[in-house]
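Pasting in a structure now, in structure tokens, and then I'll have a few things to ask.
Note that one protein chain is taken out, while the other chains of the complex remain in position.
The block that comes next holds chain A.
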Amino acid sequence: MVEISVNGATRRVDVEGDTPLLWVLRDTLGLTGTKYGCGVAQCGACTVLIEGAAMRSCQLPVESVAGQRITTIEAIEADPVGARLVAAWVALDVPQCGYCQSGQLMAATALLKETPQPAEADIAAAMTNLCRCGTYNMIAAGIRQAADAA
């Protein structure tokens, strides 16, 4: 049994301690907004916030984040930065297939909380998640729009 804090709620989950957080979120807690893409921390579709920092949950043993503050896409609009990003995503029609966008938005949220007015290089350094639809330019535009709205 592991106790974790997800989107402000304490959850006790009956899984092996080395289970990746991704599968605890998806299968145990039913929070399917966080996506599985590669399982080896390459694509970033599984990105969540751990104490505000963007982390790839497919490679995070759940026991390693016990007691830490975990935020998933389902709670993104509870955060003013996340809400601005969602608004920008909607205004610009950023997603295409949408599968990577949960991870992209979590990575973008971490970026703007750390660097409210990011330079192009900041965006490039922070936004390493893959998008097979090629929405990279729209994602960057969304980040800039959300930053400008702050």
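Keep this in mind: a residue touches a chain if its C-beta (ideal position, glycine included) is under 8 Å from a C-beta of that chain, and two chains touch if they have at least 3 such contacts; residues count from 1.
Everything below uses one rule, namely that contacts and distances are computed from a predicted model.
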(message) Out of "Cytochrome bc1 complex cytochrome c subunit", "Xanthine dehydrogenase family protein molybdopterin-binding subunit", "Thiolase domain-containing protein" or "Carbon-phosphorus lyase", which one is the UniProt protein name for the chain not included here?
(response) "Xanthine dehydrogenase family protein molybdopterin-binding subunit"
(message) Among A:3, A:51, A:77 or A:148, exactly one should touch the missing chain; which is it?
(response) A:77
(message) Using the document's contact rule, name the residues of chain A that touch the chain not shown here.
(response) 15-16, 19-20, 23, 26-28, 30-40, 42-43, 45, 72-74, 76-77, 86, 89-90, 93-102, 105, 123-124, 127-140
